[in-house]
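One protein chain omitted, others in place.
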Amino acid sequence: MSSETIVVIGGGPGGLRAAQGIAEIGRRAVLIEQREFLGGTPVAENYSGLTPRGEPAQPQIRQMIEQVTGDPLIEVRLGTELVGVSGEPGAFTLRLRGAQTLGAPAAGGQEAEAPAAGDNQTVECGAIIIATGFGHFDPGRSTQMYGYYEFPDVITQPDLEAMLSEHRVLRPSNGQPPERICFVQCVGSRDRQIGNEYCSKVCCGVASKEAIELRELLPDSKVLIFYIDMRMYGYWENEIYWPAQEQHHVQYVKGLITEVLPKGDRLLVRGEDTTMGRPMEVLMDLVVLSVGMEPSPGTRELARLLGVKQNKYGFIEAAGAPLDPVSTDREGIFACGSALGPADLEDTVSSAAGAAMRAVGYLRSRAVAAVN
Amino acid sequence: MTLTAAREAETDAHYKAPDVAGYADVSYEVKLRLFDQVKGDMRFGDYLYGCYECGICVAACPSAKFYDFSPRRIAQAAAREDVDLFYQQMQEDIWECSQCFSCLRCPRGNNPGGIITIMREVAVRNGLASAREALVGYSRIIYKIMSTGTQVSPDMLRPDAFPDWGPETGDVADNLDLWRRALPPETMHTTSSGWSVADRTLVELYVIWLETGALDMIAEVDRGLHSILQELMEERLEEEGIEL
Partner (left out) sequence: MTTPIGAPVTLRRAKAAQEPVADRRSLEDPRAELLELERQGELIVQKIDREAVTVSTKYGREKRIQKAHLWHHKSCGQCGHIPGYSTSIFWVMRKLGYDYHDPHDQTSCTAWNYYASATSNSAAQAAVAVRNFAAAYESGYFPLIHCGTSYGHYKEVREELIRHPELRAQVRGIMAKLGKPLVLPEEIVHYSEWFHALRDEIAAKQVRDVSKIVVTVHPACHYYKIVSGDAIYDPDIYGGQRTAVVTGLAEALGAEVRNYSTWFDCCGFGFRHILVQRDFTRSFATLRKIEVMKEEANPDVVLTHDTGCVTTLDKSQFAARAHGRNVGLAVLSEAQFAALAMGAHPFRVCQLHWHSADYRPLLEKMGIDWEQAWAEFQSDLRRLESGEKRYLDWDDADGTQDKGAPRVSPAGHEHGN
């Protein structure tokens, strides 16, 4: 039996925006999130400031969450995950395993029965939106020698976000504030040996934003960014790149670091200063690896369960790209955000709203066809 | 420098005057032919993709620390098919490479050291002056391999050949025969070869070098050595009754 409900899988910025979008058009949404909280990666990884302007991330995400949990048309199920699907486009039956239900009564105005935790639950829906997002590249797998699992002062961008959100950046090795900090770009991206040949899109902007935050937090610090290319699309050029160099004196060096080894109580990083055309070795207190985006375990699992095509990197394939960025190769199943590939927050909320519109449109067209 | 050459040098700053560089400048066609030989090698497609100038290869390279040498510039010249620059590199740069393959860290999957290996082979095969120059003093190794089947032998450890290695080299040379007999492994009681190689095995090596054209490459480096080896090898092949 066909259903008018749309299920959104994943409660990060993409899923939240998609659910909100569905409700805005007046349809019911069920939002499924496997963690015990909403907000996705920005919350789980303690995002400090948003890129590009650095406004605090957590209040903004909280606002998105409140809009969803306060909406009578949206039912949220935390701690819940998909375990199976049956039926057909327009009339899917999803089998879930999980716990709580927040919010909306069930379809038809009846009282919802709170399902017992751990029981298999089912949800009927007409369309599905995949919003399961990304995971960060594990720097231990890098082709280069960064020693992330050997040296405590080698950290990743998410590790730094956690420190920045506390407004306290200290060297993990000795608890002292770092004087010399560098970022290494493209860790796990743009690499044929790993197989992640793509660019992860956001790391240049995020590194520069973090560099600005560091310069503000630690005015005596010297901050360098080692890069292959500086990907500063559109307004990022004037909103991040120029201010980083001109106001905050972040040093950009074109030449990627290949090795990090301890020397004394600091870290020696090695690269080529390609502008000057010579090998370069400099001492650092803190090395931040700009790790790339990969499909999250949830994205991979969902692709398998729903039988949706993945591209060669494991992200959901946008079957109608570039002009249709949210359809998968399965009718009635859409995707948004970084489940499709590297995406920043603007990309994510744009594609999420687009997916919401498409999903609702899909159900309407089926309803019209059914009548005729 | 002739007037004509001076004028040519003035008009195109990319071309070095013929007698300044220390090697002959050649026509574009010759340079292109050399480049095409490198590009046509079976391995070239495995060794060169694109290059985004990250400099990781240079950072890892030991030769880059001591010479004005850059695996990145090698990969770039090849990728751009800049035949003039490529020729210059073939004459000036390729022998600085340590062949350590640290540059295999390249995220694009390039192998600058491997490109250089091919460039060296092409340089040797074409008898480039720089190749001959780079290999002066090296012929004795080739002779050692072909006459014994090993590259290194104890009788090479002479103080006049390695004065900077310390007095122990002299001790070895003074006691060579005795010290070699004082080695437990049965195959190592040799002085003019690393270990004792069977005659038949040596002949098999000859066949390989003849059949693959490796012997011909030696002719370009050291003609005298080539004749000696050719005679030596043909005799041995006859003795072993091998027909080619």
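As written, the chains take the letters A and B, and residue 1 is the first residue of each chain.
FYI, contacts are C-beta pairs under 8 Å (C-beta built on N, C-alpha and C of every residue); 3 or more make two chains touch, one makes a residue touch a chain.
The structure displayed is predicted, hence computed values, not measured ones.
Touching the chain that is not shown, out of B:L32, B:A79, B:I228 or B:I242: B:I242 (per the contact rule at the top).
Only one of B:L34, B:A75, B:A123 or B:M233 touches the absent chain when the whole complex is considered: B:A123.
Subunit A meets the missing chain through residues 46, 135, 138, 140-141, 145-150, 152, 155, 158-159, 162-163, 166, 168, 170-175, 192-196, 259, 261-264, 268, 294, 297.
Mapped onto subunit B, the interface with the missing chain covers residues 41-43, 46, 60, 62-63, 65-67, 95, 98-102, 104-105, 117, 120-121, 123-124, 131, 134-138, 141-142, 145, 149-154, 156-157, 162, 164-166, 168-169, 171-172, 175, 178-189, 193-198, 200-202, 204-205, 207-209, 211-214, 217-218, 221, 242, 244.
Heads up, the rule we're going with is that only the chains that are shown with their structure count from here on.
If you average the CA atoms of subunit A and of subunit B, the two centres end up 51 Å from each other.
In the complex of the two chains, the subunit B residues touching subunit A come out as 49, 52-61, 64-65, 70, 72, 105, 107-109. For subunit A in complex with subunit B, the residues that touch the partner chain are 143-144, 186, 190-194, 228-229, 254-259, 270-274, 277-280.
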